[in-house]
Each structure stands twice: as structure tokens, then as C-alpha cells.
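To start, the structure under review is shown below, and the notes come after it.
A single protein chain has been removed from this complex, and every other one stays in its place.
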Amino acid sequence: MNILLETAAIILFGSGVLFMLVGSLGLLRLPDFFTRTHASGKVDSVGMMLCLGGLALHEGPTLSGLKLVLVIAFVAVSSPVAAHALARAAVRSGLKPWRAPGQGGPDR
Amino acid sequence: MESLYTPLAAFLALILLPPLYRVLRGPTVFDRLLGASVIGNKTIVISCLFGFAFGRIEMFLDIALGYAILNFVGAVAIEKYFSSEEASR
Amino acid sequence: MRTPSRSLVVVLAARGLAPAIQLFALYVVFHGHYSPGGGFQGGVLLAASFVLVRLAEGYGAGQHQIPRRAGLLLGVAGVLLFGAVGAAAFLTGGNFLDHGRVPLPGFAPADLRSLMILVIEVGVAITVAAVLTAIYDELLGDEDDA
Partner (left out) sequence: MRTPPVAGPFAPARRVPLGLVVQGLLLMALWLALSGMYDAFHLGLGALSVVCVLWLNARLRRARPIGPGRTEVHVLRFVAYCGWLLGQIVLSALHVAAVVLTPRMPVSPRVVRFRSDQPNDVARMLLACSITLTPGTLTVEVDADEFTVHALTGATARGLLDGTMQAKVARLFSDGPGRAVYDVRWEEG
């Protein structure tokens, strides 16, 4: 049982780190601010929540585990709000989204 | 898992480099801010890891929570600033 | 097309998170003995929550939470609390901030010391929160109230 929990924690944490890596790569590769917000701001916060969830599993049902869950909850509320606020500010200050050449409209 | 704390923290610190590049080079100011917020996110995870590594988890968790709060308030402040200043680049 | 000057998402998030942030700030103040923090850090977090409400909803809404005048008065009150607790030891001939000699009957000196440190932390927190909020108000007070 203990081994199982520990394995689950390591898997969660590892996948979180992978998501963070992907988020960082996306931050480098994607073409403009809005697309980078998709990759970094959110793939990254998903990775972060997975990491903290793994740590919470590792800690087990103690007070610190509960606090880790609190941190996750706070990030789950605050990170979309922060991303929205930043994107909204960008739009309002006149930043235009990048478009792939020759694309637009509903179909891919 | 205990033996993994330090390598994982080192790896996370390594992943901080791409956002740092964005902070330094980002074409617009929003790219820089985005990079900064990503660095903030990773700092939270790293400080939790440090808590485990040093065996003072409750202390580092408080730090992480406070850091997350200030990060969020900072993001809202920046939104306020740039949506009131028109055409600031 | 009309666009609202304030984001609904940010306003409601500030409404929802501000109480939690304030409670966490008070926790940091009151548990300064055992975990990092204490008066200054707690005061900063408290000020962050007040500034968050002012940022999200504008200066006018923040006035309903901590009015500008009350902010300055609280800043003074916090310093006075600190000074009063520190000077209370003079009454029994102790030194400044010699908490064991504060004339409160019914406490052992050790208990008295930790209690008075807590009161001082509260004074520091009140001052820091009030002064930081007042600085925000003075810098970009009513002009941003769209």
C-alpha cells in the first residue's frame, strides 16, 4: 500500500515536471504572446498542480498535506485569473493576436 | 522519493532558463511578464521541494503560499496598469 | 463597441480571495513564534489583500473596506500600541520592551513575555498594513476611480 502510494506520488510528480518542461519549451517556440500564454501559463500551471499533488500524496494525510492541497486550490483559482488579466491587458493596449498565414474562420 | 529531491529541484531550476530568456528578450512587455509569472510558478514548486529536502515542510509551505498570494496580487496590479495606460509598449 | 473598464473575473476573484488572504495574513501574524513570519510579513499580506480589492474594483470600493482616514489612524494606533507595550515595563522600573515586568497581575513572567510579544506583533502588523495601504492611496488614489 505504502509502495503503491509512493509510486503514484512519483508518477504524479514526474508527469508534472514533464508538463512544466513542455510549458517552458512552448514559451520558447510559440510565435506570439497569446499562444505563449496557452503553452506556458496553463500547461505550466497544470504541471505545477500535478507536482504539488504528487508532493501531497507523498506527505500523506497530515496537516502539511492539507496545506499543499490549499496551495493547489489557491493556484487553481489564481492562475486563470492572472492569465486572463494579462491577456486582457494585452488586448486593451492594442496587441494583435498572431495568425497563421492563410487561416481564419471555423474550419482548420 | 527522498533521494530525488535534489535532482528534481536542480532540474526545475534548469527549466527556469527558457522563461528567463523570455524575460530578457521578449518582444513585448507582456512576454516579459509572462516569463516572470512562469518563473514565479516554478519557484513555488521548488520551495515546496526544499521544504521536503530540509525537513521543514510546514515552514516552506507557508512561504510558498505567501509567495503565491503576492504573485497573484502583482499580476492584477500589472493588468490594472497596462489596461489603463493606452498604447504602452 | 463598449467594453467595461473592469474585468468581472478579476473583481469576483478579488472578492472571493481577499477574505482567505486576510485570514492567512492573520495566521502569519499570530503564529510568528513557530513558523516564518510575524508582524511585518503578516502586515504586508494584509495590505496586499486591501490593495487587491482597490486594484480590482477601484479606489471607491476599497474605501468601504479600509477608508483612507482610518488607514492613517490605524497606522498611528499600531505605533502607539507598540510604544505603550514597550513603555509599560517602566511602571515597575524595567527597561523598554522588558516584557516580563509589564504590570499585568495573574501571569507568570514567561507567559507574560510571549503574550506581550504577540501584542507587539499585532501593533507592527496594523502599522505596516495601514501604511502600505495609505501609500497606495496617496500614489494613485482617486484618480483611477473610473
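Observations
All chains are identified by letter, namely A, B and C, in their written order; residue positions are counted from 1 within each chain.
The rule is short, and it goes like this: a contact is a pair of C-beta atoms (placed from the backbone, for glycine too) under 8 Å apart; a residue touches a chain by one contact, two chains touch by 3 or more.
No experiment lies behind these values; they were computed from the predicted model shown.
The undisplayed chain touches these shown chains across the complete complex, A, C. Interface note: of C:V53, C:V102, C:M116 or C:V131, the residue touching the hidden chain in the full complex is C:V53. Hidden from this view is one chain, which touches chain C at 2-4, 7-9, 12-13, 15-16, 18-20, 22-24, 26-27, 30-31, 34, 53, 57, 61, 64-66. By the touch criterion stated above, the residues of chain A touching the omitted chain are 19, 22, 25-26, 29-32, 34-35, 37-39, 42-43, 45-47, 63, 66-67, 70, 76-77, 79-81, 83-84, 87-88, 91, 97-100, 103-108.
Here is the rule we use: only the chains that are shown with their structure count from here on.
Two chain pairs, A-C and B-C, are weighed by contacting C-beta pairs, with B-C ahead. Taking each chain's centre as the mean of its C-alpha atoms, chain A lies 12 Å from chain B. A straight line joining the Cα centres of chain A and chain C is 33 Å long. Averaging C-alpha coordinates per chain places the centre of chain B 26 Å away from that of chain C. Residues of chain C in contact with at least two other chains: 7, 10, 17.
Residue positions 74, 78, 81, 85, 88, 92 of chain A are each in touch with at least two other chains.
Listed in rising order, the residues of chain C touching chain A in the complex are 3, 7, 9-10, 13, 16-17, 20. Of all the residues in chain B, the ones that touch chain A in their complex are 1, 4, 8, 11-12, 15-19, 21-22, 28, 30-31, 33-35, 37-38, 41-42, 44-45, 48-49, 52, 57-58, 61-62, 64-65, 68-69, 71-72, 75-76, 78-79, 81-83, 85-89. Remark: chain A residues 6, 9-10, 13, 16-17, 20-21, 23-25, 27-28, 33, 36-37, 40-41, 44-45, 48, 51-52, 55, 58-59, 63-64, 67-68, 70-71, 74-75, 78-79, 81-82, 85-86, 88-90, 92-95 touch chain B in the complex.
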